[in-house]
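Have a look at this one.
The other protein chains are all here in position, but one chain of the complex has been omitted.
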Amino acid sequence: MSRRRWAWISGCVAALCVAILIADYLAALRRPLDSKIPAERLRITAARLSRKQRDDRAAWVLMAAAAAFLACARQGARPKVPKPARLAATMVRRPPPPAVAPVAPEIEFSAFVEDAIARLGRGKESAIPLLQAIQAHYRYLPDEALRHLCALTEITPAEIAGTSSFYARFRRSPVGKHVVRVCHGTACHVAGARQITDELRRYLAIPEGADTDPARQFTIDEVACLGCCSLAPVLMVDGRPAGKLTPVTACEALRDDV
Amino acid sequence: MSADITRRDVLTTAVRGTVLAVMGGGAGFLVKKANGQIVWQVDAARCVNSRLGETGVAACSLCTTECVVPLSAVRAVNEYAKCGRCNICPAYFDVTSPVDQHGYPSVKLCPRDAILRHPIGKLDPEDPANNFYEYLIDETKCDGCGKCVMQCKDPLGLGSITLRVRYDKCVNCNRCAISTACPQSAVVQLPAGHAV
Partner (left out) sequence: MKTARLILACVLLFLAIPRHAAAQPVPYQRPVETAPQPDSIGGGYKLPAVQKPLPRAYWLQIVDVVLLGGAMAVAVWLVLSRRNRKWLVWLSLGSLAYFGFYREGCICPIGSIQNVAVALTNPKYSIPVVVTATFFLPLLTALFFGRAFCGGVCALGAIQELVVIRPVTVPRRLDWTLGLLKYVYLGLAVGYAIKPALTRNFLICRFDPFVGLFRRSGPPHMLFIGGLFLIAGMFIGRPYCRWLCPYGGLLAWCTRLARRGVTITPDKELDCGLCVEACPYGAIEAMRAVRRNCLYCARCYDACPRQRKLVQIS
């Protein structure tokens, strides 16, 4: 039986006990306290003792029923805040972030850049398709690759700087192994997306101004709307969404992936 | 947490110290003049039911009606050393009632039938009137109405039954409700050693 039903039952039992007590009290008011007739006296005494016993029992049952009612009724009253199994899990002590932003490893860029130029052309109009190709391959725009690009095409470094900084999707810094997109659309915003993002940044020890953690496992990206507003606030880890987040469960969503 | 002590901290500590000192002083004063536990008891010298010279009037039942405990904490208590063990106890029988065929009054005095009567000692098999009878008061039924107390004194009885507060039932209120109501101020506070 559900808690609600138990609450109803115990509430009714409690009300019944109260009714018995009130009825006994009112009846006792009317009953005569004494009598001259011996048989009547015995009856009055017996009635008094039985009334006292009945009232005592009713009082105990009332207390038990009230306790049961309270235990059942308070269940759904307040939503329980999910707590981590171990507080220490949320208080991750990461090493302090390095003073400099993460440096890209040494990779040979020339082969891929030449291949892209051969496919897409070397004129100024190919700037965006070339940048997109490099971004799709390396997931960001390495400086070394861009230097190769400028050397092999008619695109100037200034133009590249302008184009890559204009569009938000072009990244100039390395991205982590997993990209975490935190939705900052309207519904998620009012549901606390800022707190989620801040907590994730704290959890991963991402330095100010950067969006990737020093271990280069995660990149936190704030995006416009992921389209699941009823689950606000939402984040997406490598395309896998996680909804109805709290600062704690957001960090746990990251851990599921690692 | 700041390592500096603010003015507010100093002030708070100072006031706290003062309050502690005042409390300590108050507590010390109270402990010095402390007494043991005091309890309420019925003073038989003042109680209307026990006092001599008041017979034939209705017994005062304020002890029954005023007590905050549902079945009053006051009970009639029989001092066996003083009891007359009479055949016809005026507290057991209602001596104003008509007499039945055995020669005893037909009506019992106690409205709760709380007094038990049984013969004791060397029993005379032929003449029950010749025996001694012991009168025990059942405290679960007695509610301290005082009728038996009123009857058991000169000239009818020896005054062995008095109303007494029973401490396993009394909750020891700060101000006994019976004492507030008693017209003779017969319910008084006594040190626990004296009262029992």
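Here the chain labels run A and B in written order, and each chain numbers its own residues starting at 1.
Everything that follows uses one rule, which is that a contact is a pair of C-beta atoms (placed from the backbone, for glycine too) under 8 Å apart; a residue touches a chain by one contact, two chains touch by 3 or more.
These figures come from a predicted structure and were not determined experimentally.
The omitted chain makes contact with just one of the residues A:Glu40, A:Asp56, A:Glu114 or A:Glu154: A:Asp56. Of the candidate positions B:Val74, B:Ile115, B:Leu156 or B:Ala186, contact with the hidden chain is made by B:Leu156. Hidden from this view is one chain, which touches chain B at 1, 12, 15-16, 19-20, 23, 26-27, 29-31, 33-39, 56, 68-70, 77-88, 90, 95-99, 103, 105, 120-123, 127, 129-130, 132, 134, 136, 139, 155-158, 160, 166-175, 192, 195-196.
For chain A, the residues touching the chain absent from view are 18, 25, 55-56, 59-60, 67, 70, 73-74, 77-78, 81-83, 87, 90-91, 192, 195, 198-199, 202, 246-248.
Here, only the chains that are shown with their structure count from here on.
Spacing of chain A relative to chain B, judged by their CA centroids, is 67 angstrom. For chain B in complex with chain A, the touching residues are 70-71, 106-108, 111-113, 140-141.
Looking at the complex, you find that chain A touches chain B at residues 33-36, 38, 41-42, 44-45, 48-49, 52, 55.
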